[in-house]
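Note that this complex is displayed minus one protein chain, with the remaining chains in position.
Residue numbering begins at 1 within each chain, and the chains themselves are lettered A and B in the order written.
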Amino acid sequence: MRTRLPQNGFLFPFKIMKRLLAPLFALGILLSACTTPVDDGTGPIKLGYIGPLTGEAASYGKDTLNGALLAINEINEAGGVNGRMIELIAEDGRCTGTDAASAAQKLVNVDKVVAIIGGQCSGETLAAAPIAESAQVVMISPISSSPDVTAAGDFIFRDYPSDALKTKAMAGYFKKEGIEKVAAITENTDFAVAFRDALKENIGDALVFDEVVEPGTKDYRSLMARLKDMEFDAFFPNGQTPAAMAAMVQQLREQGLTQVAISHDVAQDASMFEIAPDAVEGLLAIGVPAVDRDSDFGTKFLAEHGEAQGALFFAAQAYDAARLFANAMTEVGTEGVAIRDYLYAVSDFEGVVGTFGFDDNGDVTGMSYVLWTASNGAFTQGEAVPVN
Amino acid sequence: MTQLIINGLIAGSLAALIAGGLALVYGVLGVFNMALGQMALIGGYCTWWLHQIVGLSLPLSIIGGLTIAAFVSWIAFEIFINPFYKRHRFLPLVTTIALSMILDGLILLFFEEKPRAIMPGVRHSIEVFGARISIEQIVLISFTIMLMMVLAYVLHSTAFGRKVRAVVQHDHAAMSLGIRAPLLHRFLFIMSGVLAGLGGIYLGIDQNLTPVFAFPITIKAYAAIIAGGKGNIWGAIVCAYLIAILEQLVVGVHWFGSFYVPAGYQQTVALLFIILFLLFKPAGMFSTKTRSA
Partner (left out) sequence: MDFIWHIIAITCMTIPHALAYNLVFGKGKILHFGPIGVSLVASYAVVIIAISTGSFIAATLVGLISVVLLSLFLAWLSLRLDQDAFGVMTIAVHLSILAVILNWNGLTRGALGIPGVPRFSFLSSVQSFAIAAAVVSLLFVIALRLIDRSSFGRQLQALAEHEWHAKSLGINRTKVHVIAFLVAGLGALATALLFPQYLAFLHPNDYQYPFLVFFITIIVAGNPGSVYGVLLSTILLTVLKEALRFLPLSSAVMGPVRLILFGIIMLAVVYWRRDTLFPKQRSI
């Protein structure tokens, strides 16, 4: 009878040896990381990027990364920053705090980057912030929307306009058009929920239907059935992704509801037309001006990186963030504190998404909005929507 | 109310296809296939690719998509299930988790993160008993019902069906009677992959496909199976419809005239269904008592 080999005990060392190959290789890589020098004024400037390159939010990651790369390639082709080329080191934050923290640790401690474009998901930014802050590395987040980012740190900026401004514009638009009852369906993610909260603050009781669904839901039929019995003037698909919003609008129209649908800039996505062209026709969106496929930025992006995975707007935000860093480094060098002070002093940077500056918290000021209308397969820019 | 039931039928048909296939596999092989959602997505994505990119007509694309799904299921069986399921029933559970990760990676590589719709465009809706339903959805529901009837016929009225049922009831006994059980195992697994792919195609037509949709599909299917009783394919199908209708009702009905359940809990219905069932009737709704030991 064959005896079973003991689980622990004397065979232990053999088991260890068999498993040493992969980890030795991994440790080797890690140990080599200890030798990267600090930025010493020569050689390429290292810029870091943190974003969700995989996982559910991967479309944001790809677009923002490509937007940043577009800017960096342009800058390098024009001679770089004071003669030095910029090198972008991209790390995957996977839209989780754990991974973003590791990414930030690597960028700050191993690669010794000068500044970071990131995170994209608010969770990434909030997790990476303490690490960047304590290392005095400036971070500009292109698309983090959570109100918590405002207080995330002295070195933490974002060029994404806060929901407070956008929802004010939206509320103003409602008033102007005589829209008194709004029905909203929100995906339960940090971006969409924060947006809804801000909107509620601005329009109060006008929000007659306010449902929050699990992220990734695509079957809104029963909610639509409830809407049929309700009186409302406008529908607000408040989704995190175009997949959800297209499904919302499609099912709305399937039920024969003809109210106007109006959303935010995440809806300005080419996939909306690919999924539900008929239903999306007539969809309104409040977003920044001049970021569509036909604009200068749009054509450049299309030529170099192809179609955006999500809204072109995200790539434009990252593009502007990269340009901001390049401007800062040209003026004041690569010292974290100097860059920070430069950014706080910015008041009218001419970015693709508008002319803007930063306030004392690192939030953006001065962006303007226009009304986009979906017609014939593309979004066309319309009138300005003021924030008052 | 009618609208809610109809909504439930639409969503239920989707779930029933996937759950039905899973029940067969689970009943026979005792195998948890954690990669089921990914297989559904593969069927849907391949059909999308054939229809929208390659330009084939819809029926051809569907057949093509299902063929690819069958092929992938077959390979999955040979690599991930076959070496393991005879040794212990739980090994395939872990390997199918591995399979699901690999398939997720492949789907991301080939199809990227953009949402895809197989048939974009508004549906042509008609009114039935005061509720709206589109032609496409009617086709889909009736197709599912037809498929179920064909399945019923095959399972209960043909020799082949009897062999399948024999294998479901007792593997070894069937083998001792000369039934080629391993071949039937493969066939059933491929069948479940094809049914899942069909569900994915359905999803791609009715809603849209995103890479992350796999896991919730898998969980819904398991909810239906556990509630329906292990290996009981009709139980699983009935429970799939039941869960779908319940989900629609939970969110759509004005309970006691005073409150609405927050929509965020819609998916939780499926979970609660599993939990309650498992607490009070661990063997499922339609289980039959079998002798053990």
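Heads up, the rule we're going with is that contacts are C-beta pairs under 8 Å (C-beta built on N, C-alpha and C of every residue); 3 or more make two chains touch, one makes a residue touch a chain.
Here the structure is a predicted model, which means the values were calculated and not measured.
Summary of contacts with the chain left out: across B:Ile5, B:Leu58, B:Ile102 or B:Met119, the touching residue is B:Ile102. Within the full complex, the residue among A:Gly97, A:Gly282 or A:Gly357 touching the omitted chain is A:Gly97.
Residues touching the missing chain, restricted to chain A, are 7-8, 12, 15-16, 19, 22-23, 25-27, 29-30, 33-34, 53-55, 58, 61-62, 65, 90-92, 94-98, 101-103, 105-106, 108-110, 121-123, 126-127, 130, 146-148, 152, 188-190, 192-194, 212, 214-215 (touch as defined at the top). Although one chain is not displayed, chain B still touches it through residues 30, 32, 79-80, 83-84, 87-91, 93-95, 97-102, 104-106, 108-109, 172, 215, 219, 222-223, 226, 230, 262, 264-265, 267-268, 271-272, 274-275, 278-279, 282.
Here is the rule we use: only the chains that are shown with their structure count from here on.
Centroids built from CA atoms put chain B at 34 Å from chain A.
Listed in rising order, the residues of chain B touching chain A in the complex are 3-4, 7, 10-11, 108, 112-117, 120-123, 125, 132, 134, 207-208, 210, 212-213, 216, 247-249, 251-252, 254, 260, 262-264, 266-267. Those residues of chain A that touch chain B in the shared complex are 54-56, 58-59, 62, 185, 188, 211-214, 216-219, 221-223, 225-226, 228, 241-243, 246-247, 250, 253-256, 271, 273-279, 309.
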